[in-house]
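Shown here: the complex without one of its protein chains, the others still in place.
Residue numbering begins at 1 within each chain, and the chains themselves are lettered A, B, C, D, E, F, G, H and I in the order written.
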Amino acid sequence: MAISAITEQLLAAKKAKGVSFTDLETLLGRDEVWIAAVLYLQASASEEEAQKLVEALGLGSEFVEVLTQYPLKGSLEPTIPTDPLIYRFYEIMQVYGMPIKAVVHEKFGDGIMSAIDFTLDVEKEEDPKGDRVKVIMCGKFLPYKKW
Amino acid sequence: MAISAITEQLLAAKKAKGVSFTDLETLLGRDEVWIAAVLYLQASASEEEAQKLVEALGLGSEFVEVLTQYPLKGSLEPTIPTDPLIYRFYEIMQVYGMPIKAVVHEKFGDGIMSAIDFTLDVEKEEDPKGDRVKVIMCGKFLPYKKW
Amino acid sequence: MAISAITEQLLAAKKAKGVSFTDLETLLGRDEVWIAAVLYLQASASEEEAQKLVEALGLGSEFVEVLTQYPLKGSLEPTIPTDPLIYRFYEIMQVYGMPIKAVVHEKFGDGIMSAIDFTLDVEKEEDPKGDRVKVIMCGKFLPYKKW
Amino acid sequence: MAISAITEQLLAAKKAKGVSFTDLETLLGRDEVWIAAVLYLQASASEEEAQKLVEALGLGSEFVEVLTQYPLKGSLEPTIPTDPLIYRFYEIMQVYGMPIKAVVHEKFGDGIMSAIDFTLDVEKEEDPKGDRVKVIMCGKFLPYKKW
Amino acid sequence: MAISAITEQLLAAKKAKGVSFTDLETLLGRDEVWIAAVLYLQASASEEEAQKLVEALGLGSEFVEVLTQYPLKGSLEPTIPTDPLIYRFYEIMQVYGMPIKAVVHEKFGDGIMSAIDFTLDVEKEEDPKGDRVKVIMCGKFLPYKKW
Amino acid sequence: MAISAITEQLLAAKKAKGVSFTDLETLLGRDEVWIAAVLYLQASASEEEAQKLVEALGLGSEFVEVLTQYPLKGSLEPTIPTDPLIYRFYEIMQVYGMPIKAVVHEKFGDGIMSAIDFTLDVEKEEDPKGDRVKVIMCGKFLPYKKW
Amino acid sequence: MAISAITEQLLAAKKAKGVSFTDLETLLGRDEVWIAAVLYLQASASEEEAQKLVEALGLGSEFVEVLTQYPLKGSLEPTIPTDPLIYRFYEIMQVYGMPIKAVVHEKFGDGIMSAIDFTLDVEKEEDPKGDRVKVIMCGKFLPYKKW
Amino acid sequence: MAISAITEQLLAAKKAKGVSFTDLETLLGRDEVWIAAVLYLQASASEEEAQKLVEALGLGSEFVEVLTQYPLKGSLEPTIPTDPLIYRFYEIMQVYGMPIKAVVHEKFGDGIMSAIDFTLDVEKEEDPKGDRVKVIMCGKFLPYKKW
Amino acid sequence: MAISAITEQLLAAKKAKGVSFTDLETLLGRDEVWIAAVLYLQASASEEEAQKLVEALGLGSEFVEVLTQYPLKGSLEPTIPTDPLIYRFYEIMQVYGMPIKAVVHEKFGDGIMSAIDFTLDVEKEEDPKGDRVKVIMCGKFLPYKKW
Partner (left out) sequence: MAISAITEQLLAAKKAKGVSFTDLETLLGRDEVWIAAVLYLQASASEEEAQKLVEALGLGSEFVEVLTQYPLKGSLEPTIPTDPLIYRFYEIMQVYGMPIKAVVHEKFGDGIMSAIDFTLDVEKEEDPKGDRVKVIMCGKFLPYKKW
């Protein structure tokens, strides 16, 4: 679960500039999770988006190219992640995966939720008993094709 | 990724009775995903909830006990699930896991989203270009304790 | 890589009746590979299709239900298949996976070929130097969404 | 699923020269997928083919030797690939592997499709509902020998 | 590394009849290793061969069908076999696999030895210092196709 | 399945000198497969053999020491090799491993073929329908000791 | 199970200064295990705590930043640790894991012991028959939420 | 992570009798975790202890023998447990394993905490902010022997 | 790490008869570890030895056949054993495996200790500080053959 050297440079630049992901969201007009995915080399920006990002992070234009490539995706090395924050999502599927499958099939029929035509938001829900993390995933339903 | 014999009986009874998860949601006042988790033996019902469920499914009361036990959780046998619907959630964490981690830490500090003090909803979002599956996860933020 | 008991009954009935996958293709107006996928419980038929299949195989109507369910997909138990015919496809991706990725990205941009909105044909190409197996896969290109 | 340093140099040169795989296909009289396989060190070129490639990419002749060697094949490090584009082919075999096996055996008898005496093409199929990726695999059928 | 119930019945019948693999070799005009592969459901006999085998083993004709099917191949369950006799072949490839690859490529060019158009003999070599096992593998060389 | 830096130097020297494994076989009076095993650091040469080899490859005497050490054996990194040429031997054991075991036990009793008191030859068998690779393994039979 | 270069520098500085974990406990007012977790980059210190630590170890202030980051947690590389001291804790869960689960559920109901809102102490218990290691884990009980 | 049939019978009897682990602790004069370990066939009771247990659970004396055998230990099937309660202990070692090792070595020298000469207690710590689970492990320190 | 049904019957008979492995050692004139290996179906007895064993255990002669077969060896299911007694031998090789290799090579040259021409004894060494287990392995040294 190593972080690539390029991502480390991008994050260091972001820290040095003191810009948050929310600042970048405002600047680019793209969601902060998607922008984080670009910095982790899991999504690819357009030339224009990459230019803006690189500028905002105070970096040279040689970073534009790497941010516009089509990345080899998959940032977790071991099959089961050890980082507790990330592991919880794996556990959620162990416990609630089959129930989700049952409910999706009942609502939509046979098929899947796309992970490509897909968006993901992270929100903070203030709560006096302890703030809550809200993760909203939204993907196109793709019905299985018959032929 | 075998389904237990008990779950198969419960699902067969549900099918025979023609009740949907949404019907059960109305009956019990609990979310349909949580109810599906009970049927897959991943969550435990109270005596009263189990009684209502068993009745709604037209089953004998010997099923009450199994639905109120504290289950051995984890319904996916192999470490990486092969079912395409479930696999997509694994892929989402491969691609967006590190970005989510970065955004959560920026918003909340060091800690995790609880998978125990946690709720999960599945909604259908109608869309002329193809309906969308919306999965909303909401867990308490637990900050790492120092001692 | 065990074959389920139901699939074994379906295949035994098919053999007893002496019908080929091509016969079933003609009967149902669906491709033989897709029909084979139904018999292996990897795709789900409509009520009407299941009725026709069950009849053609000379089986009782209790098989209709199992053929119309939304299956738990994934018919290969070990992560790397041992059957030589199936293994070759795994090897093809080991050798040509990255080149395919490079060519698809050059032709289409960032995204994937859908395995859901997808068809697959197997054809026999007669050749004096030895007949050839032709496998044609055709899936919708899904571009990665930005948000 | 790391890309070797040599492949990275070859791809960088290709990008700098602005030549596509299709351009190289025209130049060499070989399919673009096979050429991509050579650049990923999964197939070996002849002296003459290597010379032409190296020239087209504007590289020195020291690259000829590496392109003509018999490579240690297999470009995917983990047993199950994490990149979504490549994973879909793995999933296709999970879902359609046994059906393909059944249909091939019915059409050809016991044996396999060769992955060595084998060609693979990637085509773009324009479609108003979304373009489609077409992958055509064609391998000699090898019947199991008895002795 | 379990032995299937059918193989166990075949081996028990062979033992009860007191016939050796060499006897069966004489009877069928096929090599004893190939015949053993049929009994282990790793190779498929013709109708006529199956008839002769079943008769020689004193079994009913219901065994003919199972011996003529196209088997799901692969008789070793774990990825690395634990049985010492079989493990030694795995070890041989750990120690001599790369050297074999180097010599085959030097003698034949890029390609592989077919495991399908392939025969294998086991011979006993008498030796005063201790008898020796001789295993002779012979497979067609398949050169990698370019296209 | 990386090749060690020392092996790469040895192979580069061999290529530069234009000597084949067969030439080295003549020079040393040892089989070419065994010599290849020495170059891959899987077998250890005597001082005298190492001297001759180093000379034939036009290398300095500092290579003598590394060729005479007792190597840490095992040249394939992953448990299941991805290189198609080497994989075929793994597949042969999947398909013919149990049959070989049955035949060896019938011929020799309980025990194994040694992989240490062992030789291996690779021969080219010319054949108008396509040349064949012949691999001859010969190991001492070791009966299980009782005590 | 490699130790990161930064941790090695921190431990070397600690050794050079001759300070024990207990000394650091006194200095910071935090438990020695938690402090060790900070040095192994598994927990994050506040600015002030990091400053004190760095000073106590005689290091430059460039180490403050790394000690205040939110770490990628998980310090054991292989899934099952090989170090005997650490393995024993894995074995304890193999032998006593299910009993602990039974007792916790009986005492608390369905839920888990938090590993985040959690403390851990290591104490030395002097004993004439051999000193004993006492490890005290204390985590908040989190009941499973229903929704 | 299946529960053996015998354990299921023992737990069912315990439930039918309405005795808690604490009741059994009082009855036998042994800790409840150790008793739970006996019921999960991970520890072996003496004849007398087994007799008392069997009686308290209202079972026949044929259960005495199974409770006094030396069990094959290890109750978690997969290498990494999926049950969230048990997984947390695995995670604790991922995060705090190396720090514990550092502190134990500093306090005791080279060696380990025995998992055999070992006790484990589970206590409930009442807390207005949420009750806490306390797990106390205590094992003899075993110094590495030199010879 | 399941025990086969036959072994369970043999051990139950041994217990019922009240004979120890030492008694069987006296009776057969074979070591008790080897006899235990026969009962666990890891070694094969002669007709005469099997007869004696079966008689001593008060079993019918149908057990003679199973004890004289050439077993599929390997009694530990997972790659790394979970039983603490057996795991310690695995750990010994993790810690002392390379040192043993170094010493054996220094004393004997390149080769291995045979695990086939091999004996193993377990002795009890009385010691006032706690009895000791002595395990003596003795295998023929097999030098690597050159050819």
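Quick note on the criterion: a contact is a pair of C-beta atoms (placed from the backbone, for glycine too) under 8 Å apart; a residue touches a chain by one contact, two chains touch by 3 or more.
Model, not experiment: these values are computed from the prediction.
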Hidden partner chain, touching residue among H:8, H:65, H:110 or H:123: H:110
Missing-partner contacts on chain E, residue numbers: 80, 82, 84, 87, 91, 94-95
Interface residues of chain F (partner: the chain not displayed): 72-74, 76, 79, 115-116
Chain G residues that touch the omitted chain in the full complex: 1, 3, 78, 80-84
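Throughout what follows, only the chains that are shown with their structure count from here on.
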Target chain H, source chain B, minimum contact steps: 1
Partner chains shared by chain C and chain E (touch criterion as defined above): D, F
Contact-pair overlap exceeding half with B-H, pair selected from C-E, E-F or A-C: C-E
Centroid spacing, where centroids are CA-atom means, of chain B and chain D in whole angstrom: 41
Per-residue multi-chain contacts in chain G, two or more chains: 34, 43, 73-74, 76, 79-80, 84, 91, 94-95, 105, 111-112, 114-116, 118, 120, 142
Category of the chain touch graph - line, ring, star, complete, other: other
All pairs of touching chains, each written as two labels joined by a dash: A-B, A-C, A-D, A-G, A-H, B-C, B-D, B-G, B-H, C-D, C-E, C-F, D-E, D-F, E-F, E-I, F-I, G-H, G-I, H-I
